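Working notes, structure below.
Of the protein chains in this complex, all but one are displayed in their positions.
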Amino acid sequence: MKNGHDFLIITNNPLVERCLGEYYSVEMFEEASYRDILVKVRDLVYASHTLYTHPLSGSVKPNETPYKSVVVSKVPHTFDPGEAEIIAYCIEAFDKFKPRGITLTDPVKRDFQLIDYTLICGAVDFDAAAGLSKIK
Amino acid sequence: MKLELGFIEIKDIQFSNECKVENGTLFVDAEAVKAFVYEDDDVKAYVKSACFDIAKPGESVRITPVKDVIEPRVKVEGPGGQFPGVIAKVDTVGSGRTHVLRGMAIVTAGKIVGFQEGIIDMSGPGAEYTPFSKLNNLVMVCEPVEGVHQHDYERAVRIAGLRAATFVGELGRNVTPDEVQSFETYGIKEGIEKFPTLPRVAYVHMLQSQGLLHDTYVYGVDAKRTLTTILYPTETMDGAIISGNCVSACDKNTTYHHQNNPVVADLFEQHGKTLNYVCNIITNENVYLADKQRSSDWSAKLCRLLDLDGVIVSQEGFGNPDTDLIMNTKKIEQMGVKTTIITDEYAGQDGKSQSLADADPLADAVVTGGNANEVIVLPPMEKVIGTLNYVDVIAGGHAGSLREDGSIEAELQVITGATNEMGFNRLSAR
Amino acid sequence: MSYRVVHYINQFFANIGGEEMAHVAPELREGFVGPGLAFNQSWKGEAEIVATVVCGDSHFAEHEKEAQEQILAWVKELNPDLFIAGPAFNAGRYGYACATIANAVKEQLGIKVLTGMYEENPGADLKDKILIVPTANSAAGMRKAAPAMAKLALKLMKGEKLGASCEDNYMPNGIRVNFFEKERGSKRAVKMLLNKLADKPFVTEYPMPSFDRVAPNPAVKDLSKATIALCTSGGIVPKGNPDHIESSSASHYGEYSIAGVEALCEATHETAHGGYDPVYANADANRVLPVDVMREFEREGKIGKLHDLFYTTVGNGTAVASAKKFAAEYAQKLLQAGVNAVIMTST
Partner (left out) sequence: MVKEIERAGIPVVHMCTVTPISMTVGANRIVPTIAIPHPLGNPALSKEDEYALRKKLVTRALEALSTEVEDQTIFEV
């Protein structure tokens, strides 16, 4: 597990909040879309927060999953144009996918939550399975 | 290190009550394969059922959702065995002799998660896009036991596929190959002495390593936990790298892709003629930005340390690997080592969007595997192995993708291997 | 029945004369003239040039609007299956005329168009808008250019699906199209690398975007005579966001009048931007689009005029935003409106 004192997880994924809330600062935006999360992260990066994880984590396409979690720093450090560029590219990448007009069933939603959760766990070196076993 | 591959051409597969390879036909007893697959504890615990079917080129068959594709092989001489660190013990592979059942594959199929993707059509327009339509496929459709965790189940199915391939590969042990080829790269000094005038070239092989359903294993080690390192190209050819990646069907590298890595093959073809093929550098694609930074720093450092003149860089997957690709390329170029990179594109359905999620002017030599967003229509097939239940939900599908007559309108990304980023296919875009 | 084509050429290719005759006004001739013969021959009766427009290059450049109107009227009347212009090779003004008139025919009449020229011809700037066949840099290349253009022209008239630029031989137009190469990707990569290592030419299959720098335009000489426009990527819109510029995904841009508006205020304008905290911009939109200050400068005579329209985009507000194409579009409007300089604000 990486030292997460400076981690702030920006997410709309309830599973991340439930499993990781105890260990990291999690800011949960229940109503936010995938894109909203990217935009929130962008604004934080603009405000000199460090971007710790790549916002397009996972090969699950942005119009496929509604869930997104990104780790940034709790407090501003120094503005990094490289990070600003990454998040900008991510928003652009998001926009090129067409909405699919699908209503996801609950099991599929849970699977997408799980994938997003495990990706973030991998990034911060957190034992995903252990986190899951605690909530069940 | 020198590896001999003995190719046994498989032209047909038939179910039988015995298991053997005879005159280019694989006779296989499904129950025997299944019994061997089920000797593994994880498979026993998590896989409720495994059913076998056969799909041949030209048949009106659709296989979906596809998890992995694996070529059956067997080590007949020299150290190690198939899939070291996973099935065989962890001994170093890449030397001696390995028999390959060429022209066939084991395909694992069935749901892992609710958006399980990957379509292989054995005929029709879709077949043009996937290399696996040209193979005789022994398909194993798996079902999970109730309530199993997805990560446990993914591992179980991964192992099940590798075990099935191991079992079938073993049938080639005592068969005389139709063709034998040998492959050898040399130590640093030896290589320079042998080919003093040829440019020193390596292959920077990026491995998907982001997490559940996004992993690759090297000698059984999760690539996410590796530092950029060096392999003999023959190790890759001999099963050192396997796929645990189930996401982004069109540009994920299946185990078959790793075993038959086309960059390795095409560099070997020029080895000693126009270039000196030095080694493979494997590097990961992690989510954590500092990991990306470190891994790409190490790729560049190793390129310099090995005094390379040029490298080919291939990537895997959609989105953030573009950042790794560009970081690698930029840093390697800045070391004075020339790069050519292989990627695919997400340029939108209309082809007008920016294709990659990152860019740099130093990436001036790019080979593309095509636009994964391009829309195709796949006609109905007479037989479906697996299930069409997920077609609307998978990446590239949309509400109504699966039409009433069984045809599918979706983006190219639904097809397994369609826009492979190792350059496995002829598909491209301009 | 064969397809009907209208051809556009300049005074030189119509055998009227060189530079000294470049002033001739557009005329319409029946059938083919000059290089049109080569097209007709290539089409072998499947298509035919029914009329040829001849126009002097200088005339087109100096009287673009009139010339264009006249030519459009003729083409509209003739209603051909295709409008073909050139090839212009490296002739700059001719290339510009070919591309411009072809674009106008396409945009305003909805007729299929095609032209051809050398890749460095200034007319090739329009390659993202109209199909342009690359040619040699001098008329000596006619023997190759005419059949190449004729082939693509026929494909267009038949309504066949356009292949990738390298397959159907047109300049890359920013639209990526899949096709099958002869060799697999890894082999192409090895070849490309070997060429690169040997310092031989190679062509990337995907040119990296957005690294083309555009050189700065000359400074505004006299601000007091200049018309200056305001543009923003901060999503300032009239109150109520009448065009529904989306706060998250910008699919279009807004064009709004500020004629007679002294300053923006809470009652009249707001931001549609979904990203940053919108409170400040909603309370006082001048904080994003400084209409109030610009009006003062206009009154003082510090600037000539504040342009009556402002342009707004939203959403990305990001670096390499796809809003690019919107900007390209409204930049043309600004140009036509005689705007001399732009202040672009970003949030």
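As written, the chain order gives the labels A, B and C, with residue 1 at the start of each chain.
The rule we apply is simple: a contact is a pair of C-beta atoms (placed from the backbone, for glycine too) under 8 Å apart; a residue touches a chain by one contact, two chains touch by 3 or more.
All values derive from a computational prediction rather than experimental measurement.
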item	value
Shown chains touched by the chain that is not drawn here	A, C
Full-complex contact with the absent chain, from C:A99, C:L131 or C:C231	C:C231
Absent-chain contact - pick from A:F7, A:Y24, A:Y46 or A:F112	A:Y46
Touch list for chain C against the chain that is not drawn	210, 212-221, 223, 228, 231, 233-234, 276-281, 283-284, 286-290, 292-294, 296-297, 302-303, 313, 318-321, 323-328, 331-332, 334-335, 339-347
Touch residues of chain A, complete complex, unshown partner	43, 46-47, 79, 81, 84-85, 88
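Everything below uses one rule, namely that only the chains that are shown with their structure count from here on.
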item	value
Relative to chain B, chain with the most remote C-alpha centre	C
Distance between chain centroids, defined by C-alpha means - chain A, chain B (Å)	28
Centre-of-Cα separation between chain C and chain A, whole angstrom	39
Residues of chain C touching at least two other chains	320, 322
Residues of chain B touching at least two other chains	347, 353-354, 359
Parts of chain C lying in touch with chain B, wherever the complex brings them together	164-167, 172, 174-190, 192-194, 196-197, 202, 204-211, 320, 322, 325
Of chain B, residues touching chain C in the complex	128, 199, 201, 262-263, 265-267, 269-270, 274-275, 309-312, 314, 338-343, 345, 347, 350-356, 359-361, 363-371, 374, 412, 420, 422-430
List of chain A residues in touch with chain B within their complex	2, 51-62, 64-65, 71, 83, 86, 89-90, 92-93, 95-98, 100-105, 107-108, 110-112, 114-115, 118-124, 128-129, 132
